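Structure provided below as structure tokens; questions to follow.
Of the protein chains in this complex, all but one are displayed in their positions.
Presenting chain A:
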């Protein structure tokens, strides 16, 4: 496999990759160190004053120097909520894709390699899963969950619930991608060569076939992170996502939506710009990785 050092060298020779990497790194650092960097803690009710609500960005005439990007309807600084919200969005996006990938890659690999009734069963299961829209499943499960537990319990477990629901609902995308790659790979002679020495199916699948199917998995992973963040935003819009007191980027965009036409555009605009930057950086890095991980485009000893 490609070494980390050669990966780094390739990275440094591609300006687009560097740009996307820097943006992503800044956003991740901003999210991770939000408690240290943010001017206020939007989770701390003691620091929030309703009298500060709907202030414009600080460079405007009636702006406040404490709130660089203005405040929302509850008097929280938009900059601070973005810092905390980015972390929550990233966590849900990446967490959901990890769940999707673990489920989808495992089931897709088994379906493609074993074939026969196992394949037919798993793929019909995937068809059923795909015919139920992610939002519909999420709405039903989250509505039941919200009704069954009180608001505090819901707030504590909302992230976990969103990760699991979005993860489980979207596994067929990974499963189908991996399965189709496996079907292309499993009849190649290097797989036969591994079977000739009696390597168990588990090792053939994970050690030989899987590494040759990872390129499309990496590419869809990035798209799926963006998609998971979007799904979460849609759920928040419906009041089923992150609660208002622990906002994600999606819920921030939503919370400013009703003020856009009354002039308080900043509540929606700045979280939206951060979301766009995040998704774009992820997609550009995914494209770059696809090129680098293609064995036909690289040399092993460089």
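We take it that a contact is a pair of C-beta atoms (placed from the backbone, for glycine too) under 8 Å apart; a residue touches a chain by one contact, two chains touch by 3 or more; residues count from 1.
Methods note: contacts and distances are computed from a predicted model.
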item	value
Missing subunit (named according to UniProt) among the choices "Oligopeptide/dipeptide ABC transporter, ATP-binding protein", "Sulfate adenylyltransferase subunit 2", "Error-prone DNA polymerase" or "acetyl-CoA carboxytransferase"	"Oligopeptide/dipeptide ABC transporter, ATP-binding protein"
Residue in contact with the excluded chain [from A:53, A:180 or A:212]	A:212
Among A:9, A:124, A:188 or A:202, residue touching the chain not depicted	A:188
For chain A, the residues touching the chain missing from this view	1, 188-190, 192-200, 208, 211-212, 295-296, 299-301
